[in-house]
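One protein chain omitted, others in place.
Moving on, here comes subunit A:
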């Protein structure tokens, strides 16, 4: 169903385009040799080039170019063999040169696309207009002194990819799904860590509203620098609501730049169109046009890792997992790798069940990530093997997994130490059941007079008596036999 907001005059459709700034994973900055690493003491990752010293010149970091091309390939986009760097001129204290080097007229990546999955199981294609490389600015710190501002240039000059979507997004959910998918692709390719808390991915959100059926776009507002997926979704909702109220009151929306305040759940005007900067873009004369070879692009393409869509399709085909399971397993490359290690040499469907269930629960509980999982993929595979060969049953396996998380011991060691091998001796099972039935004569009578539900009660009692170690199939079978005697 299409997302609609109902106002006083009827339904409204929202139109959203996103400009995502993704920090490029690279050792050095876009035009200098200074470290691009996040954090560090203020002003310790700064070269003379970053600080805009007289006579300093930018030299393009080829690795950042490769990262942009890889990303473009991941977005199935046009790779422009000719692109160019422009200067975007404006004065600000954390911009030492007075201009940001960006690609305005000739971006390195052209049109591409992102396939997003929605909660109802449907898929939508969101167009990517372009991707270009640019420098990040430094950071101004205004809250440490009543009269002075401080500047940290560690980020100044770090490479960013600005990824601009078409205005194809029609709901907050789609915006969220787009960002998650984009982040997933960037992480797979290793071109951006997608860490929104550290600011390595942030979004400018362009929002407008219109009546369903209108073909033209109405005036949009740009909400700057939103730094979480949840906030992007919230900002779209409140901004759309604000614009609808203006239109419905007979007003017109002014094109402007706004800020999202998540505490008050509102957007506020930052500057109007009239106050918009005249950036005076022109080609940076310190840099030659960027010309790359198709053969190099082909090399990068050949070396690209398997991307989320392809991996998901393969997991479904190769391991027989469901579309839902494969999408969860493919959220991160490391999870998919972990799964495949478990699934090779184990029951692949059982492996998917366990990963999505008890294993993720254990990660959550311990606050660990897949990379530093307390249980290795090999360890989990061994545990699942013990289920498959009937050494333990599923219920016991859960207990064993908890023990593995706690002690780091292997599954077989724990099973032996705790004597958890399941009982398959029919004699022992029968004798346990007979004791239960004898102690619950009344229930046996009720069961026999038609209260079938009590069967579960008998199973539970039996398993309890056997400390969970009874082979469930044998317990069921024997119970049925004895109850029908």
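As a working rule, contacts are C-beta pairs under 8 Å (C-beta built on N, C-alpha and C of every residue); 3 or more make two chains touch, one makes a residue touch a chain; residues count from 1.
Going forward, contacts and distances are computed from a predicted model.
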{"item": "Among \"Branched-chain amino acid ABC transporter permease\", \"Glutamyl-tRNA(Gln) amidotransferase subunit A\", \"Gluconate 2-dehydrogenase gamma chain\" or \"NADH-quinone oxidoreductase subunit K\", UniProt-listed name of the chain not shown", "value": "\"Glutamyl-tRNA(Gln) amidotransferase subunit A\""}
{"item": "Which of A:55, A:213 or A:456 contacts the chain that the document leaves out", "value": "A:55"}
{"item": "Per the touch definition above, residue among A:87, A:187 or A:220 touching the missing chain", "value": "A:87"}
{"item": "Contacting the left-out chain in the complete assembly, out of A:288, A:317 or A:439", "value": "A:288"}
{"item": "Residues in subunit A touching the chain absent from view", "value": "48, 51-60, 87, 89, 91-93, 96-99, 278, 280-282, 285-288"}
